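Mind having a look at this structure? Questions to follow.
Removed: one protein chain of the complex. Kept in place: all other protein chains.
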Amino acid sequence: MPPTAIEQTSAHPLDRIIRADRMPHIWCPGCGIGVAMRSYATAILESGIPEEQHVVVSGIGCSGRVAGYMNIDSYHTTHGRAIPFALGLKLVKPELKVTVFSGDGDLAAIGGNHLIHAARRNVDLVVICANNFNYGMTGGQLGPTTPFGARTSTTPYGNPELPFNLPYLLAAAGAAFVSRWTTLHPRQICEDVLYAFAKPGFSFIEVLAPCPVGFGRPNRIEEGLDEMELYRHRCVPADGIPLDQMGIDLREERPIYVGRLIDRDLPPYRLQVAPS
Amino acid sequence: MPPTAIEQTSAHPLDRIIRADRMPHIWCPGCGIGVAMRSYATAILESGIPEEQHVVVSGIGCSGRVAGYMNIDSYHTTHGRAIPFALGLKLVKPELKVTVFSGDGDLAAIGGNHLIHAARRNVDLVVICANNFNYGMTGGQLGPTTPFGARTSTTPYGNPELPFNLPYLLAAAGAAFVSRWTTLHPRQICEDVLYAFAKPGFSFIEVLAPCPVGFGRPNRIEEGLDEMELYRHRCVPADGIPLDQMGIDLREERPIYVGRLIDRDLPPYRLQVAPS
Amino acid sequence: MRTEIRVGGFGGQGVALAGYLIGKAASLYQDLDAVVTQAYGPEARGGASSADIIVADGPIDYPFLTRADVLLLLSQEAYSRYRWEAHADAVVLIDDGLVTPDGGDAPHGIRATSLAEELGRRLFANVVMLGFFSRVTGIVERATLEKALETTVPPRTLEMNLQAFALGYESSPETEPAA
Amino acid sequence: MRTEIRVGGFGGQGVALAGYLIGKAASLYQDLDAVVTQAYGPEARGGASSADIIVADGPIDYPFLTRADVLLLLSQEAYSRYRWEAHADAVVLIDDGLVTPDGGDAPHGIRATSLAEELGRRLFANVVMLGFFSRVTGIVERATLEKALETTVPPRTLEMNLQAFALGYESSPETEPAA
Amino acid sequence: MMNVFSRIPLDLAEHTVPRGHLFLIRERCKGCRMCVEFCPRQVLEESAEINAKGYHIPQIAEGRVSECVHCQFCTLICPEFAIYSLEVAA
Amino acid sequence: MMNVFSRIPLDLAEHTVPRGHLFLIRERCKGCRMCVEFCPRQVLEESAEINAKGYHIPQIAEGRVSECVHCQFCTLICPEFAIYSLEVAA
Amino acid sequence: MNGDQACAEGAIAAGCRFFAGYPITPSTEIAERLARRMPEIGGAFIQMEDELGSMAAILGASAAGARSMTATSGPGFSLMMENIGLGMMLELPCVVVNIQRGSPSTGLPTLPGQGDVMQARWGSHGDYGVVAYSPASPQEAFDLTVHAFNVADRYRLPVFLLADEVIGHMVERVIIPPEKEIELWPRKRPANGPSTTFEPFRADPDDLVPPMVHAGEGYRLHYTSLTHDERGYPEMSAEAHQRLVTRLVEKIRRHTQELTLFEASQLADARVVVVAYGCTARSAQRAVREARTEGIPAGLLRFISLWPFPEAVLRDAAQGADALVVAEMNLGQVAREVERHVTVPVHRVTRAGGEMMPPDPILEAIRRAANGHRADERPSA
Partner (left out) sequence: MNGDQACAEGAIAAGCRFFAGYPITPSTEIAERLARRMPEIGGAFIQMEDELGSMAAILGASAAGARSMTATSGPGFSLMMENIGLGMMLELPCVVVNIQRGSPSTGLPTLPGQGDVMQARWGSHGDYGVVAYSPASPQEAFDLTVHAFNVADRYRLPVFLLADEVIGHMVERVIIPPEKEIELWPRKRPANGPSTTFEPFRADPDDLVPPMVHAGEGYRLHYTSLTHDERGYPEMSAEAHQRLVTRLVEKIRRHTQELTLFEASQLADARVVVVAYGCTARSAQRAVREARTEGIPAGLLRFISLWPFPEAVLRDAAQGADALVVAEMNLGQVAREVERHVTVPVHRVTRAGGEMMPPDPILEAIRRAANGHRADERPSA
């Protein structure tokens, strides 16, 4: 049998939960954000919680465009402020499942303060962070997760800064649940989002995602596919590895730990109530 | 012999390093900030580094007034921005010893993002944080270190938020040196400031300090002295205690761990240099 | 009728509360209008502190003191600062345990802080002073000030507050001898 | 003399670079003034992309296209979007591997992307197109465009760039048969 | 170094194998080849054909049309919501 | 629970004991009593005297004037830069 | 009750059930009172990590359907500017209180100023319409807070209460009317439920305000801070931008009359009209009274709304006057607006702040104006 064309169609099973009228999205070929988003979309459908009860809030960035593509109540706010916006929304309507979907720069650079304070308060939010090791949207600059020595458009001689180890930071700040996966793990992302939906308090799910245009090319990871291969070869389950070892380094010999990293019961944030 | 009056004088041995013309300072009776400041002042004198080479940068708060009382080059900036201001200054004149002296609210609430990013970059700064568990300056509100359940003017029914464990947070963010003392430990503070002066990279020294007016009174620690007694009874050396146990809790049975908590060699921040 | 009253002292002496109580008594429990304003020291506690009350029988436009008619002074600093800004014939009340009046001045003195200390808490010096003020000036009545205390202070401290007030009200309103 | 040139395609095709090279060649290496402007898609890559070059023999005020005299089109989308905004008699150059012209239109075609792919990197389609543009229009000369390449592209890619340019320049400038 | 990804095919092997039928929304595809590379059954390959945006869309490799086990990994890994498989009634 | 503060007096005991003479900048004192409470030799006590701001300043307790060992803890712990001891030539 | 507390009570009376703030003198008492009060009435009080977060949080709360508020002073107001712009763009009703102190920068934290009037108008990037009210007493702080919520909901934007430290900290009798006497305007809401044709940013042509949809109501709406079309979808075009931005400005400008609040006293025969607002108006009131006792026919136009600029009432008031006196605790921010709209000489009485402007300099300016002195040339750079 010769090669066969795949049957063409114009609709996708997820079209009811994504804004199909806005497809194709703006993301580059090989970009991982779409995979992270579909994992979230799938979790919504599998959650058993009506779609009308789900809200997604994003900041600004390529990852921040997710809010614009999800066919649920969705807010595309300002750079770095998705978490406090989501917090206000959630406290007023605690019955809603409020998820923040945004990028490493949005959440951990300009939005870093809200991130650690929301984790500290243990507010009942699910935060999905698409970590592509750079600022994709603005053209591939240094971000707070860019590995030491990596090249970006603002570190042409190699990054002189050490990156955040996000799970460790979130653990220290007070998050109840932290996990890390890559876009090679769509099922696990979906599972952990589902788990986070059910878990009271602050959940943080880091999804490593290729950004071939911004991060990949300057660092000789030409295609999204190449970064996926890298994940395939270097991802290792984190079981038992201490949190301070979770940093990601580009050097070949270092593993990338993935899995559920923190899962603990801390009192979730409750508004003050006057004794009656 | 009957009680004797202490010999009166009008000058103090430290008057050359403090702005004696501005004494008495604005701090309340029993406030601990003065003790933390004098420990820093002593360290400057003992450092062997000429006083002209020392710079202090503060944010806004009672603790932030330290910059105004030190008789060295001193900058009293905006609330939360002492660290990036100091960073700019330091990068331009690396030969200066730049210390940031500010409060828990200034550094860890509004300034939290700069704090974690400066630690991540491991910029060569010494940060002294006078942690009095509240916002003293504005009259005793909730701060990011206010213990769970504590009363402040904005948590009249008890604090519903969990506080930061600052040493743990700083460790996760990337600081090279972290220690914690109280105002009962002026010698140790001085020693650790001296140590931090000599240590490349980011040092963070947390000094627990009584704020009887803001934090003490609503929490039945009426006087500065009472909080000092509490330190006397509950401070315990941190040796071997894991960082995630360093949180401070008001409940009687919990110890307050003090000592050098992190001391590690990480590459300190260096500006990018073009290969020649 | 517009009477301008200033209470002066340092932070922690309850100057603001004293001012508030006068204003509350006048505007809520007597048929007067009143405005209370307060001079803050630096943002923190511990600096100089004062509270001004304007009491009038009609709407008050400019809410600040132009020149005090009555002074309640709880510290030397307050005395030096405010005494001579006030009308020369102003009614001046001082804590004469803390304030030494200038030569030629003859304020009404009461050892408010010592009396409060005897009562057990020096923090009540302000309330002692209030009693004294009511007695000496009569601008605000004992009953309304006591009502203001009742509706303002924490219930568990009310008793002691009323005692402090009585101490001030009942002490003899002697004038300090002009030194 | 004011000539308005538009290069259109999608992100990643090097549209901006092509525009830049034309402008640089004209303004630095020929006795012309030039302005290059660029239409960004959304902030990210991957959307539609275009670059406009105004070439003139004197100062340029309004720096944008009013109506294109020359078009270099690297995608169908760009063709549909820009072709009929341009002068009807504009010189239209297309990558005819990617663009199917409308009925009645007779642009100059070259299989730029295929040629670049044959050379080893489809990314060089833009440079193939540049060569073709120089040959067909003569507005900017081969020598100055090559000089612009030399001073712009990373040295290690210069050789391949010059080959791509030559491929475009030397291919026969045939007009597409009007379909 | 234990490979996390390898779990997926491993698990699959233990089930009775279903069959899938593939669909593609041609104009959404950006030719990233994720589906091609990560199909555990090598069902897909890049075609020579390009869509309106100039991307090479995938096709079913020679002789592999019935190899699809409806594992849906192509569906999950396609960043474009472009390709998916539906289970074929056995 | 080991008490960190207790280190200070412990160390001191091992040295030959010097003597200190105390000084006070009266108008700086805010009567916080830190010097009084934390002097390891109970040299100080609160006096009845108050300064211009109304604070009770410390004084040397009955019979303790020569007990000062110049450990300087009062100097270190005074938040007001108000009290200090100087070593008396032995 | 002081002005801060009155403002807090006003919020509660207006049905505000979400407050997010960050302490700052002289606004802190608002937060402190609401920290105590909100939990009593089932509302939310949260102290955020900074003012950026406070502003974002009240927008989120608004999006969920609550009446929400924050309170700050100059430095915090500056920090809120980006997210105030977000509120304008997403058209999320809420109230932002600024108890002004001595500015710029940290300035005089405990002392009054009125230096943020122009900032309230222009502090965030780009063009958008603004509504701001300025109370002259604690009672008015209460009343205007209620009104600000009403206006915010009717016109869908963050509304500013621009008070000053004098009003915030001054204690005066405040009468809180019984609940049923407080007029509350409903938020503008869509007539019909979710449907595929519903466009959340399609404004009614008569008032230019789109009805508002909240999270969790089944509309599956999208709000974006990018320029958007009537569906709420991003649209990167000059046309969409022109349409949207013009509407954001026009929906306020067009309602200037409805939004204007002022108090005129003794204007009928006034030859010298004093314009003032906030605490300064109280001194102006006294200066006018004293001028009258001197036989000068002075009057007072007190602006209660500052934005949209009350130009019509200003022009009316200036009609019969020989001169205007504008008194304010900044270096002439409202005066420069006044100058745009009148032709008679404008005498500026300015103070940088730090203490309430006393009546004297205003009285003197009235005298100068009455004697036909030229207004001082003080072009503002």
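For reference, chains read A, B, C, D, E, F and G in written order, and residue numbers begin at 1 within each chain.
In the analysis below, contacts are C-beta pairs under 8 Å (C-beta built on N, C-alpha and C of every residue); 3 or more make two chains touch, one makes a residue touch a chain.
It should be emphasised that the depicted structure is a prediction, and the values quoted were computed from it without experimental measurement.
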Tell me which of G:Asp4, G:Glu49 or G:Asp116 is the one touching the absent chain.
G:Asp116
The listed residue (G:Gly42, G:Pro104, G:Pro177 or G:Pro194) that touches the chain absent from the view is G:Pro104
Residue touching the undisplayed chain, where the options are G:Ala71, G:Met88, G:Val313 or G:Ala365
G:Met88
By the contact definition given up top, give the residues of chain D that touch the hidden chain.
19-20, 23-24, 27-28, 33-38, 40-43, 60-64, 66
Suppose we count only contacts with the excluded chain; which residues of chain B make the list?
19, 22, 51-53, 55, 57, 60, 67-68, 71-78, 80-81, 83-93, 95-96, 113-114, 117, 271-274
Tell me where the left-out chain touches chain G, residue by residue.
52, 74-75, 77-79, 81-82, 85-86, 88-90, 100, 102-111, 113, 115-116, 118-119, 121-130, 224-227, 236-242, 244-246, 248-249, 252-253, 256, 307-309, 311, 330-331, 333, 336, 339-340, 351-355, 379-381
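Rule of thumb we're sticking to: only the chains that are shown with their structure count from here on.
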Both-way neighbours, i.e. chains that touch chain E and touch chain C
none
So what's the Cα centroid distance for chain C and chain G, whole Å?
36
Could you put a whole-Å number on the gap between the CA centroids of chain F and chain G?
56
When the centre of a chain is set as the mean of its C-alpha atoms, what distance in Å lies between chain B and chain G?
39
Set of chain D residues in contact with two or more other chains
41-42, 46
What are the residue numbers in chain B that touch two or more other chains?
27-29, 31, 109-110, 112, 137-138, 144, 155-157
